[in-house]
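Missing here is one protein chain; the remaining ones are kept as they sit in the complex.
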Amino acid sequence: MSAHQHAEGQLPHEPERATLEGRNKVLGFWIFLGAEVVLFGTLFSAFVALRHQVLDGPHASELFELPMVFAATMILLTSSLMSVFAVQAMHRNKVKALIGWLFVTIILGLSFLGLEIYEFNNYVAEGHRMNTSAFSSSFYTLVGFHGAHVAFGVLWISLLIAQMFKKGLTVVTAPKIYLSMIYWHFIDVVWVFIFTVVYLMGKVG
Amino acid sequence: MDWLTTVDHKKIGILYLLAGFIFFLVGGLEAILIRIQLMKPMNDFVAADTFNELITMHGTTMIFLAAMPMLFALMNAVIPLQIGARDVAFPFLNALGFWTFFFGGLLLNISWFAGQVPDAGWTSYVPLAGPTYNGTHGVDYYVIGLQIAGIGTLLGGINFMATIINMRAPGMSFMRMPMFTWAIFITSVLIVFAFPVLTVGLVALMFDRLFQANFFEVGGGGNTVLWEHVFWVFGHPEVYILILPAFGVISEVVATFSRKRLFGYSSMVFALVLIAFLGFMVWAHHMFTTGLGPVANALFSIGTMLIAVPTGVKIFNWLFTLWGGSIRFTTANLFAIGFIPTFVLGGVTGVMLASAPADYQYHDSYFVVAHFHYVIVGGLILGIFAGLHYWWPKMFGRMLNEGLGKLTFWTFFIGFHLTFFVQHFLGLLGMPRRVWTYLPNQGFDTLNLISSIGAFLMGIGTIVFVLNVIITWAKPRNAAADAWEDGRSLEWTIPSPPPEYNFKQTPLVRGIDAWWKEKTEGNTAMTPAEPLGPIHMPSPSILPFIMSVGLFIAGFGFMYAHHWLAAGGILVTFVCMFFRSVYDDHGFHIDPEEEVQA
Amino acid sequence: MKRILPLLAGMALLLSACGRSDLSALDPQGPIAQRQYDLMKISISIMTLVVVVVFAICIYVLIKFRRRKGDKTIPKQVEGNHKLEIIWTVVPLILLLILGVPTIQSVFGMAKDYSKDKDAIQVKVTSHLYWWEFEYPQLGVTTAQELVVPTGKKISFELVSADVKHSFWIPSIGGKMDTNPGMSNRMYLEFPKEGVYRGKCAELCGPSHALMDFKAKSVSPASFDKWVAAMKAPAVMPADAHIAETFRSKCLACHAVGDQGTNGAPNLTGIGGRQTVAGILYNSDVVKDPQSEDKTVEENLKTWITNPQKVKPGNQMPSAADNQLTQDEIDGIAKYLAGYKLDY
C-alpha cells in the first residue's frame, strides 16, 4: 500500500487507516462494539426487568442524588469532547497537542470514576448492597460494568500516552489512538442510557 | 512448542480439530454411558445424581467444546484459502481464541476430577442451578468454564467477520464468495450478537452464586424466567451458529461432486441472511410451557414456523444442484447426501414443535431429544464429517481411505437413525427427558433398548473414523492440489497442504467459482493480482497461551474464593496485554522465490 | 430405500401401538389432549408430505444422475430457476398457513381462564422436591400425589412451585405447564372418563426428577363429593396408643391426616387407597394391572419409611433411623397407613 504523503509531515492523512492492519483493527473494533451494544443491552434488560424488586432496601427514587449524577454526566461528556480534539490533533500530526488532549481525557475519566466510587460508598452506607435485592444486584452490575469499562479505558489511554512519548505517532500507534477514542465515545453513549434509564427514570418512579 | 506459539490459521485449525474431536469422544463416551443406563427399566448402572451430571456435561461438552470447535477448525482451515488471503485479519486473536476455548473446556471437564460436576442440564435453569439448591461447586465449573470458552468464541466471531469483509482477494465481491464463506460470515455475525447475551447471563449467575446477588433468587426479588429468556435469546441463535456452517459445507461438497455450480446462489445467500434474522426472534419457542401467555406463544409459534421457508429454499437448491449433475459418491458426498433427508426429518419435527399447543405435549419429552439430535447429529455432525473428509487432503496433504470412510458413514448413519428415530415415539408415549431411569411396563422398554443399540453402532462408526485417521497418517503426503479434481474455489489452486503463506501471489478472482472458471477456460493457474515479492508474516507468540492460563487460574480463584489467586490470574492476563501493546510485532518476511530454490 | 424403511416401520408402530392409554399422548382421554392430538395429526400429515417430496426427489436424483465410470463430461452449469424457486417458497408458506391457523386458535382456546367460573373445580398445584400437593381452595381440602377430580367439569389449575422449577404433565389428558417459584401459572383440563391417569414431572428438578410421578384420578361427581366429605372428616388415628403417639410426634410434624398435622410434606389422608406410595411404588393390592415386582401397600410403605433415600434419592424425608423408629414402630405405622382408606 503506497502511503499517501501529507503536506505537513511524514504521516498519511488518516494514519489509522493507512495500513491493512489499521483498517482491520478499525473494522474489528466496530464489530466488537456491536457485541458490546448487545452486552450492555442485556444488562439493561435485566435491570429493567428487576428494577422494582427492592424488597426492604431503598427504592431508586429515594436513593439517587441527581446533582451528583448530573456532575458525572457533564464530566464524561466533556471528556468525550476532549477525545475528539485528540483525534483532530492526531490528524494534524501534532503529537504534543495529542498527548495533552489525551491527558485531559483521562483526568476527566478519573474524576468520573472517583465520583462513582464515592456514590457507591454512599449507597452501601444506606444499606443498598450487591445482595440487598434484585434491584441492587442489577444496578451494581450494570453501572459497575460501565465503571469497569471507564477504568479500562483510563488504563488503556495512559498506556497509549506512554507509547506516544516513546514511539511517537506512526501508522502502528495511530490506529490504537483512534480505537481508544472510539471506545471512549462508546462509553459515553452507554452512559447516556444509564443516566436516562437508571437514574432519571428511577427518580421519576 | 511450535504449536503453543503458532498464529498460523492452518495450524490453529488443526489444534481446534484435535481438541474438538477429543471433546467429541468425551461427550460421546458420556452419551454411551447415558444410553447404557437407559437400556433397561430401573437400571442402576449409574446413580441418579451421576446421571444428571452426565447429561449436563454431555450436552455442554458436545455443543460448546466439540461441535463449535470442530466448526472453528473448518473455518480456520478453509476460509482464508477460499477468499485468497494469507491469513485471518487478527492472527494473534485467533490463537488467543483457541487457547481460551481450550482452557475453558479444560476447566469445565476438571469438574469430573474435583467430584463436583454441573448437574442442572446444559440449560442450567435456575433455581436448580442457583446457590440455594446447588450448594456444591458443580455449576461454578459450568459458569466459569463457559465464560472463558465463550471469550474465545466471541473473538473468533469478530475475527472471521473482519477477515471476510477486509481480506478478500481482488475481484472477489460479496456475491462471488463461495457459499461456505458466506455461511461462516453469517455464522460469525450470529456469534457476535448472540454470545454477549450468554456472557451477561453467566455473569449474573456467577454473581448470584459467588457474591450472593439476587438476579435469579426468588427470595431476594429475583426472577427465574429472566434466566430462561437470557439463555434462549442466546440459545436459539446458537443452534443456527451450529447448523449454518454445516449448510455451507454441504453447499460446497454437493456442488463439487456433482460437477455443477450451486443452484440458486443468490437465493441461498438470501436464505442464510433470513435464517439469521429470524433466528433472533423466536427464542421463546423453548418456553411455550413457561407460562408467557397466549399472545407470546402465538407470535413465537408463527415466527418459528417461518424459518422453515428459507431452510426449505436451501434444501431444494441442493437437490437441484444434484439434479442433472454427474454425481460421484465419495465419502464426503455420502455424508452430504445423508445430511439432506436426515436434516429435513429433524427440521420438520422442529416445525411440529413450533406449534405451541402441540408443544405442550412434546416439550421436555424425548420427542424434543429426537428433534435436536436429528438436526444436530444428523445435520451438523454429518456435515462436519462431510467437511472433514472433503478438506482432509487440503489440511493434511493425505487422502483419507475411502473404504473405511464409507464404513464410517454406514455404521454411523444407520446407528444414528436407530438411536434417535424411536425416541420420537418414546416422547409421544409419555417419556420425559432427563430421566435417569423409568419404571417398567410403560411401553418404553423395547424402544429404549433399540435406541441404546443404535448408540453403540455410532460409537463403532466413530472408532472406524479414528482408525482411518491413524492409517492415513502412515501414508505419504501425496494429495494433489486439486485433490478431488473437480474443485471449484480458490483453496484447490494451492498445494495440499498449503505453504505457510498460502498464496505466493494473491490471485485475481474473475467470477463466481473462481478456480472452476479458470479451468473451464483452459487455464492451469489463477491470474496473479500482484507481482511476486517478499511476503509479510506475523511472528508467533506465546502470549495467547499465557493469557489463557491466567484466566484459567483466575477461574479457580473465583470459584474457591481465593481472591489473591483470582487477582493474580487476571493480572497475568493484563500483563500479557500490556506486553502485546507495548512491543510491536513487526513480523518477518518470507521470500517465496528463495523458498523455491531452497 | 434404507431411509424409507424405518419410516414405514415407524408409521406402522404409530398406528398399532400407541402405548398405555393412561399415559400416552397418542391415545387422548380428554378434550385438551384430543385437541393437541388433532394438531399433531395435521402437522404430521404436512410433514409427511414434505418428507415424501424431498425423499422422492432425492432418490430420483441419486439414481438418475450418478456418475458412470470414466465419465468426463461436464454437466450444464445451471444458475437457477425463478419459477421453481418461487414454487418452493410459496408452497411451504401455504403449508405453514394450514398449520398456523389451528395453532393460533388452540393457543387461545387452551388459555381460557376458568378461575372465576363457579362451575369449575379450582385446584392449586404446588410442586415440591419431589412430590405434588393439590389444594382445593373452594373445598378446603388438600391432598398429595393423587389428584382426585370429578368427571365432566372443568378443572382450573393454578400452578406454583415451592422450590425449583417442575412441570405438570398428564400426557393422556393434556399438558403441560411449568411450575415456577414465586409466580403462578394457570391452565385447565377436562376429564370426561373415569379412570386413573399417570402424571409426570417434565422439568429437570434434581436427582429424583425421574421418579416424581403422580396420579390423576377422575371419579363421578357423586363420588367426588363423597371423597371431599371423607377428606374433611376427622382423622382416623392408629388404634395402638404407642403407635398413635409415635405417628403424631414423628410423622405429623411434617405430614397431615384429616384435620391433624401440617402440610409441609404430602398429606397422607387415605393413603392406603392410593395407587402408589411416593408416586412410584405401585401397590399390587390397589392397581388394576400389577407387575410382578409390585408389592402391597403395606410392604411399600415399609420400604419407604425405612429408607426413603433408597427409593427417591435426594428427597427430603428423614429415614427411619434418623427418626429413631424401631422396627415395630415402622411396622405399626405402615399397617395403620395401609388400612387408611377413604370410602368414595
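As written, the chains take the letters A, B and C, and residue 1 is the first residue of each chain.
Throughout what follows, contacts are C-beta pairs under 8 Å (C-beta built on N, C-alpha and C of every residue); 3 or more make two chains touch, one makes a residue touch a chain.
One rule holds in what follows: contacts and distances are computed from a predicted model.
The listed choices are "Transmembrane component of ABC transporter", "Multiple sugar transport system permease protein", "Cytochrome C oxidase subunit IV" or "Heme exporter protein B"; the UniProt protein name belonging to the chain that is not shown reads "Cytochrome C oxidase subunit IV". In the full assembly, the chain not pictured is in contact with A, B, by the touch criterion defined above. By the touch definition given at the top, chain B reaches the unshown chain through residues 165-173, 189, 192-194, 197, 223, 225-226, 229, 233, 280-281, 284, 291-293, 296, 529.
Touching residues on chain A toward the chain that is not drawn are 1-2, 4, 12-14, 17, 20, 23, 27, 30-31, 33-38, 40-42, 44-46, 48-49, 66, 70, 73-74, 77-78, 80-81, 83-85, 88, 91-92, 182, 185-186, 188-189, 192-193, 195-197, 200-201, 203-205.
By our rule, only the chains that are shown with their structure count from here on.
The interface holding more C-beta pairs in contact, when B-C is weighed against A-B, is B-C.
Centre-to-centre spacing of chain A and chain C amounts to 53 Å, using the average Cα coordinate of each chain. With centres defined as mean CA coordinates, chain C is found 35 Å away from chain B.
In whole angstrom, the spacing between the mean C-alpha positions of chain A and chain B is 34.
By the touch rule above, chain C contacts chain B in their complex via residues 2-3, 6-7, 10, 13-14, 17-20, 23-26, 33, 35-36, 39-40, 43-44, 46-47, 50-51, 54-55, 57-58, 61-62, 65-67, 71, 73-81, 84-85, 88-89, 92-93, 96, 99-100, 103-104, 106-111, 159, 163-165, 167, 169, 171-172, 174-178, 180-183, 185-186, 198, 200-211, 213, 280, 282, 289, 291, 293, 313-314. Residues of chain B that touch chain C in their complex: 47-49, 51-52, 120-121, 125, 127-128, 133, 218, 223-225, 258-261, 263-267, 289-291, 293-294, 297-298, 301-302, 305-306, 308-309, 312-313, 315-317, 319-320, 322-329, 337, 340-342, 344-345, 348-349, 351-352, 355-358, 360-361, 363-365, 414, 417-418, 421-422, 424-425, 428-430, 432-443, 520.
Remark: chain A residues 20, 23-24, 27-28, 31-32, 34-36, 38-39, 42-43, 46, 49-50, 53-55, 130-138, 140-141, 159, 162-163, 167, 172, 176 touch chain B in the complex.
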